[in-house]
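One chain of protein is taken out of this complex; the other chains stay put.
When the chains are written out, they are named A and B in that same order, and each has its own residue count from 1.
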Amino acid sequence: MNNHQKNRIIDLTFKVYGFLFTAISVLILFILLYAIIKAGYSRINWDFLTGLPSRKPENAGIYTAIMGTFYIMVVTLIISIPVGVGAGIYLEEYAKKNGLTNFLEINISNLAGVPSIIYGLLGLGVFVRFFGFGGSILSGALTLSLLILPVIIVATREAIKAVPSSLRDASFAMGASKWQTIQYVVLPTSFGGILTGIILALSRAIGETAPLIVVGAMAYVPFAPKSLFDTFSVLPMQIFTWTTRPQTGFAVAASGAIIILLLITFIMNGIAVYFRNKWQKQLQ
Amino acid sequence: MDGLAKNLITMTNLDIELKLLKEAIIEMTDLVTNQVVNANEAFLSMDTDLAYEIQHNEQKINALELSIDRDCEHILALFNPVASDLRFVLAVLKSNADLERIGDYTYAIAGYVIEHNKSINKELIEASQIIAMFDTAISMLRDIKIAFETEDVKLAKKVYRKDADLNMINKQAADIISKFLEKDGTLTTEALYLFSTIRKLERVGDHVKNMVEVLIFYVKAKVLKHKDIKDKKK
Partner (left out) sequence: MTDHVKDKELKLPKISAEDVNVFYGDFQAIKNISMDINSNTVTAFIGPSGCGKSTFLRLFNRMNDYVEGFRMEGKIKIDDNNIYKKKVHVEELRKKVGMVFQKPNPFPKSIYENVAYGLKIQGISNKKIIDERVETALKQADLWKEAKDNLNKSALALSGGQQQRLCIARTLAVEPSIILMDEPTSALDPISTTRIEELIFELKSNYTIVIVTHNMQQAGRISDNTGFFYLGELIEYKNTKDLFTNPKNTKTENYISGRFG
């Protein structure tokens, strides 16, 4: 056969393989979802969502876990957004391109790959013990902030890098100072990208169990946290604890909690995708 | 410019320059026409004061000719005009040269008046039909000016045909004047001046004819040179 025909066959083969593997991946995902929903669907009701954890599986609820997750996320955001976005802006706009900056950049990229348990150990040593915050929301939030900081910094930098230099030129040419340009042109334009990065960082943090275990998230917390220094529990923690119990009732409860956790993650990713699309459209 | 183009494009820098150029060439036409009118009066009444005035005005005409040439050069260099704009500039350039020559002829005729400075025999004048020649030449100049201003091709063609009259009078002049001289030999000097003036007026007609040709070339992008007048009537 000639070259032309050979190419057509190769094209077709790729197409088929591509479709197959995509289909398999999606299929696996659906199978998992189906299994989990089947396992836990029955358990989900208003009592489940508002109930406190209990030794008896049929009474166990995830209220404190959800509250713990919520509070820890809020505090994490309050800490990590200013630091992360600020660092991103500094590195991208102000730092001179020299050895020190390169060193910083490499280290930040490396931090993104460090196993999360190590962050847990770090948090234990520094926040829980050294600063004496104990196994509290504050310690947990600080630890998680460190964890997601590299993600936010990189996302911020990428979003700022994506702002065309022609816009900066236009701003400078009109007599704007560096900070005015950042405030009125760079940040508004990169806002969508930064927001996407924050949401993705957050949705990762929601699922982190290991560091929080180390820092001291409790397996059994019968009340919702009221202050920064209260002990707490989070959803992944709750799920983990329940799956270690022998009673099958807890397995069902765990499945229910997993569904809730997945739901939260999907919604957050959905919001991130929505904003990213809106941002890309705006830049065209 | 057709109506659609007018809506799309407002007066550009080039349009302004072309407008000024047109005004300049019209002014040139006026000045030269005036010279011919004065030459007419000066010759028929042998008015030397008027003749001196004609020769003095020649400076102004020469200066205007140089200025128009320069303007055409600038427009071509700066704007690279094409199509009708280009034909217009070329038409002005050529008409400019023709008008300047006509100016030269009036200068010469004024020179005859100054040199001769005596009245010419009335019968000779009548027989030569020089008055009709002057009238025709002046009306041709006046008409070509209007034709240029209004881009009236029909009027231009009328002007073109009038040149035949001038040619006719010129052709007959030699015979008529020599017959007169056979009868009365004392008229030789004035007859010669008369004949020279007739010749000059015939050439004035030729130059106006050139202006008709370039005008038609500009308006219709058609070349009329070296063709018979009968073809042009089609």
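Observations on the structure shown:
The definition used in the following text is that a contact is a pair of C-beta atoms (placed from the backbone, for glycine too) under 8 Å apart; a residue touches a chain by one contact, two chains touch by 3 or more.
Keep in mind that this is a model prediction, so the values were computed, not measured.
Contact with the omitted chain, checked across A:L33, A:L100, A:A170 or A:L263, is made by A:A170. Interface note for the absent chain: among A:V185, A:L228 or A:A251, the touching residue is A:V185.
Within the full complex, the residue among B:A63, B:L78, B:I131 or B:A174 touching the omitted chain is B:L78. Not every partner is drawn; the one left out touches chain B at residues 8-10, 12-14, 17, 20-21, 70-71, 73-75, 77-80.
Contact between chain A and the unshown chain involves residues 164, 166-167, 169-177, 180, 184-185, 188-189, 282-284.
The definition used in the following text is that only the chains that are shown with their structure count from here on.
One finds 92 Å separating the Cα centroids of chain A and chain B.
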